[in-house]
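Just below is one structure, and these are the notes that go with it.
All protein chains but one are shown in place.
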Amino acid sequence: MPARLLTELSAPAITAALGPDSVLVLPTGAIEQHGPHLPVATDLITAQSMAELAVQQFGDELDLWLLPPLAYTKSNEHAWSAGTFWLSASTLTAVLADVARSVAKTPARRLAFLNGHGGNSALLQVAARDIRLETGLRTFVLHPALPADHGGESAAGELGMGIHGGLDETSLMLHLRPELVDMSQADRWVPEHLDAYRHVRFGGSVSFGWSSDDFGPSGVIGDARGATAELGEERAEAMVAQLGEALAEVARFDPAAPR
Amino acid sequence: MPARLLTELSAPAITAALGPDSVLVLPTGAIEQHGPHLPVATDLITAQSMAELAVQQFGDELDLWLLPPLAYTKSNEHAWSAGTFWLSASTLTAVLADVARSVAKTPARRLAFLNGHGGNSALLQVAARDIRLETGLRTFVLHPALPADHGGESAAGELGMGIHGGLDETSLMLHLRPELVDMSQADRWVPEHLDAYRHVRFGGSVSFGWSSDDFGPSGVIGDARGATAELGEERAEAMVAQLGEALAEVARFDPAAPR
Amino acid sequence: MPARLLTELSAPAITAALGPDSVLVLPTGAIEQHGPHLPVATDLITAQSMAELAVQQFGDELDLWLLPPLAYTKSNEHAWSAGTFWLSASTLTAVLADVARSVAKTPARRLAFLNGHGGNSALLQVAARDIRLETGLRTFVLHPALPADHGGESAAGELGMGIHGGLDETSLMLHLRPELVDMSQADRWVPEHLDAYRHVRFGGSVSFGWSSDDFGPSGVIGDARGATAELGEERAEAMVAQLGEALAEVARFDPAAPR
Amino acid sequence: MPARLLTELSAPAITAALGPDSVLVLPTGAIEQHGPHLPVATDLITAQSMAELAVQQFGDELDLWLLPPLAYTKSNEHAWSAGTFWLSASTLTAVLADVARSVAKTPARRLAFLNGHGGNSALLQVAARDIRLETGLRTFVLHPALPADHGGESAAGELGMGIHGGLDETSLMLHLRPELVDMSQADRWVPEHLDAYRHVRFGGSVSFGWSSDDFGPSGVIGDARGATAELGEERAEAMVAQLGEALAEVARFDPAAPR
Amino acid sequence: MPARLLTELSAPAITAALGPDSVLVLPTGAIEQHGPHLPVATDLITAQSMAELAVQQFGDELDLWLLPPLAYTKSNEHAWSAGTFWLSASTLTAVLADVARSVAKTPARRLAFLNGHGGNSALLQVAARDIRLETGLRTFVLHPALPADHGGESAAGELGMGIHGGLDETSLMLHLRPELVDMSQADRWVPEHLDAYRHVRFGGSVSFGWSSDDFGPSGVIGDARGATAELGEERAEAMVAQLGEALAEVARFDPAAPR
Partner (left out) sequence: MPARLLTELSAPAITAALGPDSVLVLPTGAIEQHGPHLPVATDLITAQSMAELAVQQFGDELDLWLLPPLAYTKSNEHAWSAGTFWLSASTLTAVLADVARSVAKTPARRLAFLNGHGGNSALLQVAARDIRLETGLRTFVLHPALPADHGGESAAGELGMGIHGGLDETSLMLHLRPELVDMSQADRWVPEHLDAYRHVRFGGSVSFGWSSDDFGPSGVIGDARGATAELGEERAEAMVAQLGEALAEVARFDPAAPR
């Protein structure tokens, strides 16, 4: 059982346990096609695992509390594929707002979205501001693994485009849930022609609206062939360490100048 | 790990595994105050556990597949209490519609909501019809334990009003997750004066809009004092058996007359 | 002219006439296909007639006031047929909320939906709670005739499935508006094969999403052949008597324990 | 009983009775304060009566069919007063769109709103266009009595401002439902200072957002003192005659040039 | 640069400049097909030019301030044509409400829509009331040129139907932006057969839902052939003069009786 799962407390215990500097951590996963070698729950498993590990390791120190994850989020870039289960932008926005209003009813004043799916990032930023303004909660958006199209890194062989089902993500799953990975189906699907663009590219200065089948029929963007559990473990440890650092800032962040 | 959890398959495997008579089972829990003796996740734990047990036991035979649960649902009758996390009627309706549209993209044509929270029942019935008409999916609403205000039974000492945090629910939790139950806080909160009404009562011919603090400050309606793990186990077994029967009908239900 | 029709008063007279225990009665009918023998306004006529009779008989004693009915409600299970005029779930929810906000502006604090159409029941229950929480009004949902799929009774020859255009409803219309009934078109349309299901059935433990043309082309579910005005009169009298009992409880219902 | 009330037919009879040139007439009333001398249902009674009379007189000739009225519409200019029951702009728009979609399911292709409340006029014009474009129905907005702020006339003593509870409306009610009028409460409430404005005035070149309590506490704008049943009868006859002329055009209107 | 363009001030300067009787003028144009001889921005250019001229001429005296125009508004009667860019009724309503809420945050208490597109008139009237009631702002709807279907005039040769791309509008554009007018494409498109209707006509007692291609393929309704810059100049001067008169009333309008 995950440590410090808030919802395992009774209502009076929740009120007693939380204070204004408590951080409520809401993992946002996704259920979406991840190629033939990874389960559709990959982003949910990743977000939830990283959140659980971070809260387990840093929760007592930083007063972190875990909330049940949102499994279904905004995955319409994979809507073309059966096996993708997704919410529209307006639905997900409404879910986040409703959950945040409930958070605002508790003594806690800090809400952190721990997001495992790149397709949610922009929407979460919009929601973080709107929730901040409506409820007064301090809101934060964290990514255990910043995807390459949001400023993160990607292996050289992937030309910086390992954003969906590639080396890192597959390695992470080999570490976390190896029985769900079928390496016999892993392959390299890198849209190499995109490397010719300097601006219109994943993580470039011009973002663009895309569907994952724009780049080919596999729905994968990256190269999963070299994935190993060892690399996954290494990545997981680095992610949790970085989450710890980030959450330490989240727990004490104050935008107003000290007086 | 739960058996036959659909989202542990890859997208191509999902398309291969499902056929028109496959039944997708979506547990709908709730995160809401359950008095001082039970965790706020009680309905989520119950719905998810019963769904997992039923799919484990009957899944191969009936071609059942589990979906990740909806943890946050419609609990506004408990909104007065911190620790309740809830979605508005319009938000939950949108979530159900979006998930159902994603289900309709798979080969499966049967979607069963397995609902652990009485406050969702009416909304799920509305959604079941609307989804049926929009997507063509056959939709079903099951309750592992029909609450007393929806036609289920309740112990005599509860005057038929054991609908929230009472004998059965507490026993079930003592069986499923005893470490989360604090029996030292269990008590009897039965609004006995309501027994004078014949029509306006839980499960009566006149339904009424209520908030759980209408009946007293505890937020519990029932008598948890006699709860035991044994009774909980007994109830769980009966529930799973009944779910099995019900799901067998769900799997073959055809409204059209045979020709 | 119906007795105690609130809207026949002037605005100042309404404020003078109503107090916190006044009950405002809003009939919710439906305009939907009812087979070849009954008018599409059957549910509207029924709900309005029963409401008028109940308010006439019990209004002075119980401080009941009639509101103009909602003719158009949620009938999408009959949307396949021309002659059905219906509102979506979100539209009807908005109508109920808006009317309730207007009620909350008066001195009255009790609002009773008197519902003549089974397809509205679940939505009205959702609305009753949400209105209760938003406005503080005490809300109630009454059915003059509880349909068989909501716990009511149905004749043996209908196998408990006389839910739409069957014996009781046709008899009631023969009593109330005989000139609108064409008994030459009355017939028996009972989906007998459904009697094999124990759980998935009208009023069973598993509710299911259906459209009335799922069961056959007539759109009727029941057996209208034996309908008579005498039976209708008997049913009407029983309904009004039961409404009187129920409204007496509505008028004095208090969820809080007496001190 | 009103003549040619469509909803008194069965569904198959509706399909048989209607053709593309049938005109469905939907009266839109209002429930809103009308001063101390008139019932809040004044606009509903007026719209419904005029619609019934017009359909009775011209229905056979012009293939007109009456629909049950919308009692609750957009009256927020009177929302300050208890006794006003109103729908928001978005709710009423949704109701009109839903009803129109149901009309579009029948063979009829012409839908006429017969509007008894000035506060609905602008919204009905928006809806008429949007319904036309969504459903292809030909849509029309008729006013039995064009109010002074929409180009109609008003008695000299009212300075052209008899728009709410004044001479004509009170007379009409004395003719239609005299028992609901309290002439002892009738008075003159004319905001004479508005006569100084040439542009910003009821029916002027500049329309303005107003609430009926902007002009004084009575909520009436006009002079009801001289109202008589005779004048009301005269007005009613003129209205019905004019509706007959207008509906004759509605029934044959074709925007495309004849070829 | 236009005079008194509010948004050229800094935020503190805006607060200092505005008082409760300041009038904020929001031009509402349209981007929609206007036949082969006029640019799609015709209504935007007209509304913006008239607003700028009126504010320049009368702004200092009447404390008028210009806001950036809404270019995209409700033009769905021209949605059949590429080159029409339009907002739905609900979108435009939301835009107006949001802008008005922002206006309500300033010291100003008067908001005037200066509307250049007939298709917006009804919606603006609805919005004007709703904004008045939500924010307390005094709201006004002005038309520089009242179109013939809203009570304005039209040349005899147009049979009173010069409502879109006809003599006046073309002349106005020849005066304002001659380089954007192609008189070689100007023609006469008057649906003469409509002149036979007395009630169902542009500006008649019965308004009707229409699309501009209902009347013929050109999308123009009027006769542009005789248009000249001279006539346009004359019309422009008359419009600005009339706007000045109207805005003088807007600036001092008070619905309450003087005490």
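Letters A, B, C, D and E name the chains as they come in the text, with residue numbers starting at 1 for each one.
Methods note: a contact is a pair of C-beta atoms (placed from the backbone, for glycine too) under 8 Å apart; a residue touches a chain by one contact, two chains touch by 3 or more.
This is a predicted model, so every value here is computed, not measured.
J.: What are the shown chains in contact with the chain that isn't displayed?
T.: In the entire complex, chains touched by the missing one are A, E.
J.: Determine which one of A:25, A:66 or A:79 touches the chain that has been left out.
T.: A:79
J.: Can you list where chain E touches the absent chain?
T.: Looking at chain E, the ones touching the missing chain are residues 5-15, 31, 33-41, 44, 67-72, 79, 81-88, 90-91, 94-95, 98-99, 102-103, 105-107, 177, 180, 182, 185, 219.
J.: Using the touch rule from the top, list residues of chain A that touch the missing partner.
T.: 74, 76-77, 79, 89-90, 93, 119, 121-126, 128-133, 137-143, 146, 151, 191-194, 197-200, 205-211, 214-216, 242, 245-246, 249-250, 253-258
Criterion: only the chains that are shown with their structure count from here on.
J.: By that same contact rule, can you tell me which chains touch chain C and chain E alike?
T.: Looking at chain E and chain C together, the chains touching each of them are D.
J.: Rounded to a multiple of 5, how large is the rotation, in degrees, that superposes the C-alpha trace of chain C on chain D?
T.: Rotating chain C by 180 degrees superposes it on chain D.
J.: What are the residues of chain E that contact at least two other chains?
T.: In chain E, no residue touches two or more other chains.
J.: How would one label the connectivity among the chains shown: line, ring, star, complete, or other?
T.: The chain contacts form an open line.
J.: Provide the full list of chain pairs in touch.
T.: The set of touching chain pairs is A-B, B-C, C-D, D-E.
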